[in-house]
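Here's a structure for you.
Note that one protein chain of the assembly has been removed; the remaining protein chains are unaltered in position.
Labels run A, B and C following the written order; every chain starts at residue 1.
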Amino acid sequence: MDFFILMLGFPLVSGLLLTVFGERAWAPNLNIVASLGTFLASALLTVEIVAYGPRFAFGEMFFIDSLNVFFVSLTAFVGLTTSIFSSPYMKNEQEHGRLSIPRLRLYKSMFQLFMFTMLSALTTNNLGVLWVAMEAATLTTVLLVSLYRTPASLEAAWKYFILCGVGIAQALFGTILLYFAAERVLGETGNALLWTHLVEVKGQLEPTIMALSFIFLLVGYGTKVGLAPLHNWLPDAHAEGPTPVSAVLSGLLLNVALYAILRCKVLADGAIPGGFAGNLMMGFGLFTLVTAAFFLSRQKDIKRMFAYSSIEHMGIVTFAFGMGGAVANFAGLLHMTMHSLTKSAIFFAVGHATQKTGTQLMEDIRGLIKINPVIGWGLMLGTLAILGMPPFGVFASEFMILTHAMKYHPWATPILLTALGVAFAAIFGKVQPMVFGETHAKPLPHAPAITPVFVHLSIVLMIGLYIPPYLTRWFHEAARMLG
Amino acid sequence: MSAVPFSAQIINLFASVILLLAFAMLGQRRVMPLINLFAYQGLVLAMSTAVVAFTTHQHHLYWSAGLTLLLKALLLPWILHRLVRRLNVKWDVESLIAIPTTMLVGVGLVIVAFNVALPISQLSNTITRGTLGIALATVMLAFLMMITRTKAIPQVVGFLAMENGLFLAATSATYGMPMVVELGIALDVLVGAIILGVFFFQIREQFDSLDIRNMEKLKDS
Amino acid sequence: MSDLLSIDALLIAACAWFAIGLAGLLAPRETHFVSKFLFPAGALVGLLAGVVALNFLGQAPQVAVLAIGLPDLPFHLRLDNLTAIFAMLIGFVSVGISIFGAGYFREGEGTAPGLLCLEYHLFLASMLMVLLADDAYAFMVAWESMALSSFFLVTTNHQHAEIRRAGFLYLLIAHVGAIAILLSFGVMTGGAGDYRFDGMRAQQLSPFWSSAAYLLALFGFGAKAGLLPVHVWLPEAHPAAPSPVSAMMSGVMLKTAIYGLLRVSFDLLHTPLWWWGVVALAVGLATALFGVLYSTVQSDMKRLLAYSSIENIGLIAVAIGLALIFHAYRMEALAALAMTAVLYHCLAHAGFKSLLFLATGSVLHATKERSLGKLGGLIHRMPWVAWLALTGVIAGAGLPPLSGFVSEWLLLQGFLFSPGLPHPWLNMVVPVGAALVVLVAALAGFAMVKFFGIIFLGQMREENLKEAHDAGWWERAGLAWLALLTVLLGVLPTTVILRIDAATRQLLGTGLTDRMREHGWWMLAPISPERASYQPLVFLAVIAASVLLGRWLVRHLYHGRVRRTQAWDCGYYFQGPRAQDTAEGFSQPIRRIFEPMFRMERHFPTARDEQPYYSVKVEDHFWHWLYLPVAKLAERMSGLIIRLQGGRIAIYLLYSFLTLIVLLLVARP
Partner (left out) sequence: MNIIGLLAQLFAIALALFLAPLLTGWVNQCRAWLQSRTAPPLLQPYYMLHKLFNKDVVLAHGASSLFRFAPFIVFGCMVLACAIVPTLSTDLPFAPAADTIALVGVFGLARIFIALAAMDVGTSFGSLGGRREMLIGFLAEPALLMVIFTTALISQSTSVATIVETLAQREFAIYPSLAFAGVAFTFVSFAENARVPVDNPATHLELTMIHEAMILEYSGRHLALLEWAASLKLYAYSCLGLALFFPWGIPNGDSFPALLAAIPLLVFKLAIGGSLLAIIETVNAKMRIFRAPEYLGTAFLLAVLGLLVRLLLETRV
């Protein structure tokens, strides 16, 4: 049994099935079952890869190593919890009259197809196919963002589409240049976009072309990552889409885009001496971090605020990978994981909270801990975790990033810390009154799914205190691949 | 320039026409002619690809040329035409201001693009190497066009024109990408165009116009 | 017990606290179970931890490595004498507070009792872990867990907006401080990347970097301790918290910050520069003076105590500064004197301030009132609380023969030697600092008299105070335990110093004990009896003898008759409770003399007022000079940056475009 085929097959088949049968009563369950299947397949695939090393699939079309299998399992896991969360959430939305049944069908099928595109983007060996999958991921989510068909959601989706489309077009230009550079070394064999081949000859690639190519790739995929000043689509799309979509956008899509950059960075690093790619990434990372931190304090919409928080964290991660080296890469991977888990948990909690109170305006959300202590605590702990409070795992990765920065780039640490401090003040000052205080909200027709929130947070907490050696070895292996 | 072979001269000519069309699109106020210009660009692109295929005996480039012709010169313009008619925005006129300024900026961009592409062209040993700068310039002009447009359809046309530029780059620099990638790209563009079509209706429904200046509500400042 | 290492025992104590907390979570609404079973169990654990730490004093350090933490940096733990002193402090003080808590926490007040129990014991456990941590990661995790758990405790009654605000301010400043601490650790690794404390000790930093590390640590730990100018959270958070929590924060948590500062400046950075001490001294003096002045003018009893905590922390910082100066000049014996003052004052303040905060808790429960202007005469209704609080008041005023005096005495002795410093400026200026210390101590007396006099003495200012009841037995036991600690620390200084000298010796290489052992346990003579000596037991004996003898003689020779009548008051007839000084009235002289130190908003009644009233509101200058400008600056920055998100897609595209162009033109490999 090839777990890889299962892993890609589950979302693809179920996505197509749901396009047809998405209005049946069992459709939400199919959504969950398919996600569960994907997750199990990816988990088994992970075990296989960690035990036996990298492998190909479909000829050389797909390539799975410790690095991307890590993203795969993370993606599949968050996809699973999101589908669990979205089941009661979407029912509540339906009861509130915000979504009709055909829209729900669209949601479910697009969700699965989105998972498919992301998983293919992660596992493909072909940088061109990577691009195609990234573009497809945009296309599937654009309809999810505009699911409510309100003016605001349409506006958000339009901006998302145009900005990301343009961005990704630049990435294509970068890919073409990369192909051009590779062709000179590998010849016109069609292997010139295969990463496994590229990485072997990365030292021979022409530096000038690679530099240009990397700029285009960075700006292109960076738009999807949400690097400032290319981030403008991100808060709109997160705020106006349904919350499960915000969760996967923030928790997964950004990761996948960053993964694309990472793959290209490995090649660029090999070709260009002097840490060109790393410096660019560090610059973008810091700028993104600082910008997002200052954006945070003026937010009124809760989802928008956490979207900026995602931008902030992407800045940190980009900075970490920019620094490079085993520790920083390890920390970057860890931070991505922690951010995905925490942020999606936050969005789950936020989703329920906004459903309860019927608004996304933070001024009007009060006393969550009274309405539903579990949601309240979930949001509170999630927020503290994302703000880098120990003993949560985000702190572990931030600690490693900061200490590494202190060692090699001491000038950057004050900037990093100032931005983190500003972000703390902004986010916590707004979350605290939402969680605490008095309220008069009514209970929901369908009991919210709380488990995903706490499953995520427990993992984050555990990582903060104890990283199992198995995980450590795996992360080290992945970090080593990034050079 | 006698060193440049004839086929290369033809390709350069086509590329120049593409660039010219890009400028023409940049300055075009009305929707229908804009779509037509886009169709012409696609046509020239397909022809240029075919010439490259003929010259270099890269057979998959014929497929590419065919695909381009089908998609960019016929299908997409057709869809856009239909949309314009269905949406009844045929007479929409862009209130473009300062076209001369835009053109000047465009010329500046061309210079930038050529200079950026210069080191790459020097490394290239393909006969089409001179066109890489033109491809980059086309991409940038399309970009500029997207920035200056305030209506949804012209913006999308700009977006598609950017794809044209990219395609030109692909053929000129590398004699085309692997087929699977090209197919994927074509599929994405097609699906994207269809989704955009759906979008136009939704936007019209919600905003009563396709003017994207209505869509500036989501902001922080 | 012999084969159980002390460090393991302390670790077990921390785990036990954690387990007790979790047990509370199992039954969140079972008030009786939580308060009558779990809190006393926590007290027992505290007692054991205290005894273990006390027994450990004087032994060689013990280390342990836990299997948790980061892959390359598992939790390193270390128990040495410095840790033991503070662990002892946590253990013994928490006994009193936990016992008090058993009677204090009840239903219907904010957070559910079980949750409160979890937060409280987590707080205790994390404080203990802060002390045990021997690497930067473990330290930061414990440190921030401490901040978090105490934050949740502070916001127990989160329905009130001002309590939420206080909690936010607290956590924010704690976080900023933690960032500075982390930076300080980073600097101390010296680029070697070894975040174990051992690694930091092994570094030889240049003066610039070690000074940077020191200043960062001073700022970071100062933010937790409440040093100027990062003190503003303290007077907000302490009153907001339930009283046992205030007691714990003020009495114990602030000391962990002192611990951190000592750890960094004496242990990790082993070669201090003389001006470090001057900085600590100056900041400490400013903090102490500021704290005590604001303490005297407060009208809320818990705020008064909170500012008094700032004052005491200031005094501790002064002593640290003195110790640093002496240490930098290799005058180790004198440094040991100042260091003893530091440690002693930590212990003393932990005891009496917890006692006073707990007393306010009892008053609060009995009267539902925190404002001094609405209390009065409670000694009649609550004699237990009043007399036990009096112990704390006397110690807090720094008077013999109780605990507060010993440390102040040691501190002043330290100052007395400062003219021996080989630095002309220092030896002239530093002695004047001693005068400020005395001024602070005397003002503390003023504040304490105000605290006790207005709450417990005089006539009852409100009718409902007549229904006040004395504290329950649990609360009395808790108060009595802390009062006992205060008295013991006061009258047995030599015994205590002989114990804590192990830590001094560890930090400075020399201690006081060699000379002190010769003079017997009743006599405190750190240098020599000719130089200076203090025998609190004789004090106590002579005063007690005079009191008893005097009383007996008067009764014997004359009589013991008493008549009761109305107060005389120079024949003044209208003797309602309104004729007494209010809290504001009592501190009027201070406001007048130190007017520039306060930011006051006053309203004076005029002859034409329909309803004449007087009001005065005292605010902190630092808010207006430092915090609001910083907040405004951040606002302005974000106002500028936020323009990036203007809503127009063309502009967004332009950003992308420009980024690309700029990178293409500028970025070169």
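Here is the rule we go by: a residue touches a chain if its C-beta (ideal position, glycine included) is under 8 Å from a C-beta of that chain, and two chains touch if they have at least 3 such contacts.
Small disclaimer: the values here were computed from a predicted structure and weren't measured.
Although it is not drawn, the missing chain touches C when the whole complex is taken into account.
The hidden chain makes contact, of the residues C:L5, C:L215, C:V279 or C:L436, with C:L436. Touch with the chain omitted from the figure is made, among C:A64, C:L215, C:L273 or C:V449, by C:V449.
Interface note for the absent chain: among C:L457, C:V616, C:I651 or C:A667, the touching residue is C:L457. Shown as candidates are C:R531, C:K617 or C:K632; the residue that touches the absent chain is C:R531. Touch with the chain omitted from the figure is made, among C:A16, C:A366 or C:A397, by C:A397. The set of subunit C residues touching the chain not shown comprises 376-377, 379-380, 383, 386, 390, 393-394, 397-400, 405, 409, 412-413, 415-416, 419, 427-428, 431-432, 434-436, 438-439, 441-443, 445-446, 448-450, 452-454, 457-459, 523, 525, 529-535, 538-539, 542-547, 550-551, 554, 557-559, 561-570, 572, 575, 577, 579-581, 585-590, 592-593.
The definition used in the following text is that only the chains that are shown with their structure count from here on.
When C-beta pairs in contact are tallied for every pair of chains, the largest tally goes to A-C. The chain with its C-alpha centre at the largest distance from the centre of subunit B is C. Overall, the chain located most centrally, as judged by its C-alpha mean against the mean of all protein C-alpha atoms, is A.
One inter-chain figure worth recording: subunit B and subunit C are separated by 70 Å, centre to centre, where each centre is the mean of the chain's CA atoms.
Once the centre of each chain is set as its mean CA position, subunit A and subunit B turn out to be 31 Å apart. Separating the CA-averaged centres of subunit A and subunit C is a span of 44 Å. Shared interface positions of subunit A, defined as residues touching 2 or more other chains, are 158-159, 162, 166, 170, 208, 212, 235, 295, 298. With touch defined as above, residues shared between interfaces to two or more other chains in subunit B number as follows: 116, 143, 146, 155, 212, 215-218, 220.
On subunit A, the positions that touch subunit C within their shared complex are 158-159, 162-163, 166-167, 170, 207-208, 210-212, 215-216, 218-219, 223, 228-230, 232-233, 235, 272-274, 276, 280, 291, 294-298, 327, 330, 369, 384, 387, 389-391, 395-396, 399-400, 402-404, 406-407, 413-414, 417, 420-422, 424-426, 428-429, 432-433, 436-438, 464-467, 469, 472, 475-476.
By the touch criterion given at the top, residues 67-72, 136-137, 140-145, 147-148, 155, 158-159, 161, 164, 167-168, 171-172, 175-176, 179, 182-183, 186-187, 189, 191, 193, 195, 634-635, 637-642, 644-645, 649, 652-653, 655-656, 659-660, 663-664, 667-669 of subunit C touch subunit A in their complex. Note for the complex: subunit C touches subunit B at residues 642-650, 653-654, 657, 661, 664-665.
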